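If you scroll down you'll find the structure; I have some questions about it.
Note that one protein chain is taken out, while the other chains of the complex remain in position.
Letters A and B mark the chains as written, and numbering starts fresh at 1 in each.
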Amino acid sequence: MAVERIDGAAAPWRAPRWGAVSFLGLLALLLPWVLLRFGAGSFIAHMLIMFFLWSVVAQSWNLVLGVSGIYSFAQIALFAVGGWFTGVLSMSFGWNPWFSVALTPLVAVVAALLIGLPTLRLRGVYVVLLTLAFHELLRNYVTNGPRIISGGGYGLIGVPRLDFGPLSAVSHLIPSYYLALLFFVAATFAIWWIFQSPLGAAFSALRDSEGYAVGRGINQFRIKLFLFSFSAFFTGLAGGLMTHYLGSISQSIFAFSVLINVLAMIVIGGWGSFGGPIFGTALLLGLQEGLRELSDFRTLVLGLALALVAVVAPRGLWPMLRDGFRRFLDEPGEDTSNPSAASGPSQVSDESQSAVVESRSVDE
Amino acid sequence: MILEVEGLEAGYGAATVLHNIDLSMAEGEGVVVLGPNGHGKTTLLRAISAVTKPTSGTLRFAGEDVTGWRPDQIATAGLVHIPQGDALFPEMTVEDNLLMGAFVKPAWMSRQHRLERVYELLPTLKDRRRQLANSLSGGERRMLAIGRGLMAEAKLLMIDEPSLGLAPLLIEQIYDQIRAIKKSGLAILLADENADHVEGLADRVILLETGLFVREGPAETLLADEALLAAYLG
Partner (left out) sequence: MSELLQAVWGGILSGSVYGLMAIGLTLIWGAVRLLNLAHGALYVVGAYAAWTAINLVGFSLVVAIPVAVVAAGALGFLLHTVVIRPMLGRPGWDSASIIATVGVAIALQAATLLVFGPRVKQIPAVVSGSAVVASVRISYQGLVIVAVAVIALAALYFYLRSSRQGMAIRAVSQHMDAAALMGVPVERTYALVMVISAGLAGLAGVLLSSLLFLSPTSGFTPMIIALLVTIFGGLGSVKGTIVAAYLIGLLESSVQVYLGGALALPVLFLFIIVVLIVRPNGLFGVAEAQRL
């Protein structure tokens, strides 16, 4: 019932504005050639690569955390699995980086299955603990493990870069930019596909009421496992690409501040929404540069912002901005006739939620 | 008047269950609300004790305006609600459950005395005092719920369907006990599905249908009118 009710008008994320999308696409394609004419251009190109890669991590984690309500904190660990796998193979075993990086998504999926199979049947609190445990154990291993992995505690330094053939001779930055862009577009499209599919509605049903989802015959465990692996696929690849692009990966990736940074991208941007993590990544990366002088205060502000958003605006900034923007653009009648339409999946969720609450209170 | 309810409306989400209910009770009075299942009896009691927040209406209890008070404040004022389904504390012993009934300070001070009185009235509970509430049988649970209600310093006792799901023999026992409580001078507001057991307990009877009071009158006349009862309660 809930699934069929989402028609085009009530589900605007299903009908992207193709005009805006193609404009942005064209801009992204041409941008490097413009940027490199300026002094600061290569820095901006570098930031954009960072944005492309991190936003995929944030979007994938959002699928797990925000959409299906799996309280997993293993995302950075999965990212590191990809990074270390391709780093070690290309550095210490002489594999072609293209070949080893192509395997990273599969390795990350295998890791996700290893974590997911025993834990995803369990209650949410257990998932928090066990995924944090995985994070902690992996950090332990890459710090104290064999030398080719730990690098004596310094991580992997001097990982070979991806070879772009004749292009590399001109500039390493531009082909890296296009590769990251391609990856970003492909991953974002795949995640968008998940959001707009009937599966997406099933996911949010799952998040908001397990009882409801069970009642509708949704096999939570299989969906959760699929989603968890799906997000690991892109996260692992992002880790691999990042490692080759930067030429290194170190244990500092496991620092709590990194985890929190990505979490903040999702939460402040707007978790559970499609655009939220993308917006959040841009915002957080921008802030990171802008607030560089604040250094230690940054974490403090970030923590407070996380708590504040959770308490005051649990949907995050993106849905609020989007609604405000739409109210500004659209004819006034539309919003008032269906006030909750713009909130997308949460409309369904609120109803199912209150239905559950009701039946519970009536039972007593 | 111990209880004065005016224009009470309540419901769940968008659905209004109770419509514009007026009800007042004198001290020591026994009022029985009769109605088929799903017509708002439970909601009426829940709205009075504020477990379900009323959407409109005023509530006066023992001379005080208690409109908008939280359930714990209303309970502290002496309005004791024994809910449907008992709502026991499953992982606590029978005795601890009873003691929780005397949570409000003045009652807590004399809890040992109250405990003895309840054990006297419901001796089964004394035998089971060390058992966990979730190990009790249906009848024992009902008795515990009622005993817990009696532990409080009540001015008005609201009981929701005391006979629900009990064997006939037990039902008689439980109603006998409620009658005894009523005789001791406590005002009682009881919700029930049928009129089989309320004789000697009700001074006044109210028929509730689809959230409205459809009939109200002295117990003798209303309970005697079997055709009327059959029409409403089936």
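Simple rule for what comes next: a residue touches a chain if its C-beta (ideal position, glycine included) is under 8 Å from a C-beta of that chain, and two chains touch if they have at least 3 such contacts.
No experiment lies behind these values; they were computed from the predicted model shown.
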Sole touch to the unshown chain from A:118, A:158 or A:286: residue A:118
For the chain that's not shown, point to the residue among A:31, A:132 or A:149 touching it.
A:132
Touch rule applied to chain B and the missing chain gives residues 49, 51, 70-73, 75-76, 80-81, 83, 87-92, 96, 99-101, 103-104, 108, 148, 152
By the contact definition given up top, give the residues of chain A that touch the hidden chain.
65-66, 69, 71, 118-119, 122-126, 128-130, 132-133, 136-137, 140, 144, 207-208, 210-211, 256-257, 260, 263, 267, 271, 296-297, 299-300, 302-312, 314, 349-350, 353-354, 364
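The rule is simple: only the chains that are shown with their structure count from here on.
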Chain centres from averaged Cα atoms put chain A and chain B apart, in whole Å, by 53
